[in-house]
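So, chain A:
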Amino acid sequence: METYQIYSLTSAVLFVIGIGGVFITRHFIKKIIATMIMGGGVFLSFVSFAERDALTFADPVPHALVITGIVVAVASAAFALALARRIYQQTGDISFSNDK
Partner candidate 1 sequence: MSLIIDGLLAILAIYLALQSLLAPRLTQSVFLFFAFGLALALAWIRLAAVDVAITEAAIAAGFLGVLFLDALRDFAPRIPAKNEAVQKQYSKSQTKSLFLPRLTLWAGLGLFLLIALEAVWKIPEGGGLTAAAGTLLPESGVENPVTAVLLNFRAYDTWLEMGVILIGLLAVFAAGGKMAYRKPGVASQDPLLRQVILFFTPVLFLFGAFLLYIGKTGPGGAFQAGVLWGAIGILLHLGGWPFIALMPRWLGQLLLTVGLGFFLVLGFLFMAAGGALFEYPPAYAGILILIIETLAAISIAAALSAIFALLNQIGEEADEIESTT
Partner candidate 2 sequence: MDVFFIIVIVFLLLNIVMGLFRVWRGPAVADRLLTTQLFGTTGMAILMVLAGYLGELTLLNVAITFNVLAILLVISLVKVWKNKKGETK
Partner candidate 3 sequence: MTIVELITVIFLVVGCFFFLAGTLGVLRFPDLFSRLHALTKADNLGLGFIAAGMALHIASPWAALKILLIWLFTLLASSSTCYLIAHFQKEQDQLKNRKEGE
(Lines give C-alpha, C1' and ligand atoms only; values in the text may rest on other atoms or scores of the structure.)
Protein backbone atom coordinates (compact mmCIF):
# COMPACT_ATOMS: atom_id res chain seq x y z
CA MET A 1 0.00 0.00 0.00
CA GLU A 2 1.39 3.35 -0.99
CA THR A 3 0.32 6.85 -0.09
CA TYR A 4 -1.33 7.58 -3.43
CA GLN A 5 -3.32 4.34 -3.28
CA ILE A 6 -4.85 5.27 0.08
CA TYR A 7 -5.94 8.63 -1.26
CA SER A 8 -7.16 7.38 -4.62
CA LEU A 9 -9.37 4.80 -2.91
CA THR A 10 -10.59 7.53 -0.56
CA SER A 11 -11.40 9.69 -3.57
CA ALA A 12 -13.65 7.00 -5.03
CA VAL A 13 -15.47 6.64 -1.71
CA LEU A 14 -15.89 10.43 -1.40
CA PHE A 15 -17.29 10.69 -4.92
CA VAL A 16 -19.87 7.97 -4.23
CA ILE A 17 -20.78 9.60 -0.88
CA GLY A 18 -21.35 12.86 -2.74
CA ILE A 19 -23.56 11.21 -5.37
CA GLY A 20 -25.54 9.43 -2.69
CA GLY A 21 -25.89 12.71 -0.82
CA VAL A 22 -27.30 14.46 -3.87
CA PHE A 23 -30.01 11.79 -4.06
CA ILE A 24 -30.73 11.24 -0.39
CA THR A 25 -30.56 14.66 1.24
CA ARG A 26 -33.46 17.07 0.82
CA HIS A 27 -32.30 20.48 1.95
CA PHE A 28 -30.77 22.70 -0.73
CA ILE A 29 -27.68 23.48 1.34
CA LYS A 30 -27.01 19.81 1.97
CA LYS A 31 -27.34 19.10 -1.73
CA ILE A 32 -24.79 21.85 -2.42
CA ILE A 33 -22.46 20.37 0.19
CA ALA A 34 -22.90 16.96 -1.47
CA THR A 35 -21.81 18.36 -4.83
CA MET A 36 -18.81 20.00 -3.18
CA ILE A 37 -17.85 16.64 -1.65
CA MET A 38 -18.15 15.04 -5.09
CA GLY A 39 -15.81 17.70 -6.40
CA GLY A 40 -13.40 17.03 -3.53
CA GLY A 41 -13.32 13.35 -4.48
CA VAL A 42 -12.51 14.17 -8.10
CA PHE A 43 -9.74 16.59 -7.10
CA LEU A 44 -8.29 14.03 -4.69
CA SER A 45 -8.09 11.38 -7.42
CA PHE A 46 -6.36 13.86 -9.76
CA VAL A 47 -3.75 14.84 -7.21
CA SER A 48 -3.14 11.27 -6.02
CA PHE A 49 -2.32 10.17 -9.56
CA ALA A 50 -0.15 13.24 -10.01
CA GLU A 51 1.83 12.05 -7.00
CA ARG A 52 2.18 8.57 -8.51
CA ASP A 53 3.56 9.95 -11.76
CA ALA A 54 6.09 12.14 -9.95
CA LEU A 55 9.66 12.31 -11.25
CA THR A 56 11.65 15.07 -9.54
CA PHE A 57 8.39 16.94 -8.98
CA ALA A 58 4.78 15.81 -9.04
CA ASP A 59 2.86 16.04 -12.31
CA PRO A 60 1.99 19.77 -12.52
CA VAL A 61 -0.89 19.49 -15.01
CA PRO A 62 -3.39 17.86 -12.60
CA HIS A 63 -2.29 20.33 -9.91
CA ALA A 64 -3.06 23.25 -12.20
CA LEU A 65 -6.40 21.72 -13.16
CA VAL A 66 -7.30 21.22 -9.50
CA ILE A 67 -6.37 24.78 -8.55
CA THR A 68 -8.59 26.23 -11.25
CA GLY A 69 -11.21 23.60 -10.43
CA ILE A 70 -11.39 24.60 -6.78
CA VAL A 71 -11.99 28.25 -7.64
CA VAL A 72 -14.60 27.36 -10.27
CA ALA A 73 -16.33 24.99 -7.82
CA VAL A 74 -16.56 27.85 -5.36
CA ALA A 75 -18.04 30.17 -7.96
CA SER A 76 -20.66 27.57 -8.87
CA ALA A 77 -21.41 26.92 -5.19
CA ALA A 78 -21.97 30.66 -4.74
CA PHE A 79 -24.42 30.64 -7.64
CA ALA A 80 -26.23 27.62 -6.21
CA LEU A 81 -26.45 29.30 -2.80
CA ALA A 82 -27.86 32.45 -4.39
CA LEU A 83 -30.53 30.42 -6.18
CA ALA A 84 -31.38 28.44 -3.04
CA ARG A 85 -31.76 31.58 -0.95
CA ARG A 86 -33.88 33.27 -3.59
CA ILE A 87 -36.17 30.23 -3.84
CA TYR A 88 -36.51 30.16 -0.08
CA GLN A 89 -37.34 33.85 0.09
CA GLN A 90 -39.91 33.70 -2.71
CA THR A 91 -41.66 30.46 -1.81
CA GLY A 92 -40.50 29.34 1.63
CA ASP A 93 -39.39 26.01 0.19
CA ILE A 94 -36.18 24.49 1.48
CA SER A 95 -36.12 21.62 -0.99
CA PHE A 96 -37.34 20.71 -4.45
CA SER A 97 -41.12 20.44 -4.39
CA ASN A 98 -41.29 16.91 -5.81
CA ASP A 99 -39.12 15.70 -2.91
CA LYS A 100 -41.81 16.43 -0.35
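Descriptive notes on the structure:
Please note the rule applied: a contact is a pair of C-beta atoms (placed from the backbone, for glycine too) under 8 Å apart; a residue touches a chain by one contact, two chains touch by 3 or more; residues count from 1.
A word on the picks: all candidates are chains of the complex that A comes from, given by their letters.
Predicted, not measured: the structure shown is a model, and the values here were computed from it.
Within the complex, chain A makes contact with only one of the listed candidates (1, 2 or 3), namely 1. Within the complex, the chain A residues that touch candidate 1 are 1, 3-21, 23-27, 29-30, 33-34, 36-37, 40, 43-45, 47-61, 63-68, 70-72, 74-79, 81-86, 88-89, 92-94, 100.
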